[in-house]
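Dumping the structure here so I can ask a few things about it.
Excluded from the complex is one protein chain; the other protein chains are retained at their positions.
Up next is chain A:
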Amino acid sequence: MSAPILDVQDLSIGFSGRRGQPALPIVRDVTFRIGRGERVGLVGESGCGKSVTGLSLMRLLPGTARIGGRITLDGVDMARASRNEVRRMRGKKIAMIFQEPMSALDPVFTVGEQIAEALRLHETLPRAEERARVIEALAEVGIPAPAKRHDEYPHQLSGGMRQRVMIAMALINRPDLIIADEPTTALDVTIQAQIMELLTRLSEETGTALLFITHDLGVVAETCQRMITMYAGEIVEDAPVDAALVSPLHPYTSGLLRSLPHFNKEKGRFAYIPGRVPAPLAMPEGCRFAPRCPHAVEVCGRPQELRFAGAERRVRCIRADELSLDGAVAEVPA
């Protein structure tokens, strides 16, 4: 892999509580890289720390958050950079698309103005040219009658249209990396596919790397090259998508894949992972998944490292070599 656009080392995130209360650790020991133009899926169930991780990359966490480790984005450590430095990176190098397009846009400004504002921060253009650029950006994300939409307010657009506007806004400065945090969860199923297709196509055309934060493994399978699985604030597996789908190395990844209703052979029964995620202050000392893991043995009570399993894969399971786990599919269709 050439020099990665994003290099996250030993990231840990906690939230400091009220005075006297211990800080709440949410994420720990997160290390991963994203190459230029690469599309990576970050998956896991609600509350596993994937959204917090995404927000930390842009330093968008609230003031109570405590970040440890390094987040190197194009040579700048986002965890330690000054507020102004971080601000200059936002929009230009890294952009974000949020889950709720309904509430992510400012209701009292036209969508054109909101996109222009992002452009203006990094480029000074004459008014007419600026307007043309924004309309072009709206057209690029497939908004019909872009010149008319330019002067409309968010409440005049549908959910799908608003998400397209968010994408246009994120792309206007051609950033190196876009974080998309559940970009389609709030949308109709038919629109979801369109938005994912659009994001994939634009990533290919512009060479922008994408980090998809999602719990929808189908989306990851279709759009990403690599899949990082998080569980209880840790990365448990990092593998090329195809490999992860066919032969996951971590029992949790396997459990997630087998929980997909679509792939269930037995009708009328859902496969699921028994038990629940431990609370942040009551994490097991060893493997955090062990209490729910069907393959857990005594040795799993020891702390687990995220270790390499082959050149391109990493897994946080001591038994990865001896287990042969079910994936979602027997083999990847060509």
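To be clear about the criterion, a contact is a pair of C-beta atoms (placed from the backbone, for glycine too) under 8 Å apart; a residue touches a chain by one contact, two chains touch by 3 or more; residues count from 1.
We take it that contacts and distances are computed from a predicted model.
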item: Candidate names "Peptide ABC transporter permease", "Rod shape-determining protein MreD", "Bidirectional hydrogenase complex protein HoxU" or "LutB/LldF family L-lactate oxidation iron-sulfur protein"; UniProt protein name, chain not shown; value: "Peptide ABC transporter permease"
item: Residue, one of A:Met96, A:Leu199 or A:Cys317, that touches the chain absent here; value: A:Met96
item: Of A:Ala23, A:Val76, A:Ala104 or A:Ala139, the one touching the omitted chain in the full complex; value: A:Ala104
item: Residue of A:Met169, A:Leu217, A:Ala244 or A:Leu257 touching the missing chain in the full complex; value: A:Met169
item: Missing-chain contacts mapped onto chain A; value: 58, 60, 87-92, 95-96, 98, 100, 103-109, 117-118, 121-122, 153, 155, 166, 169
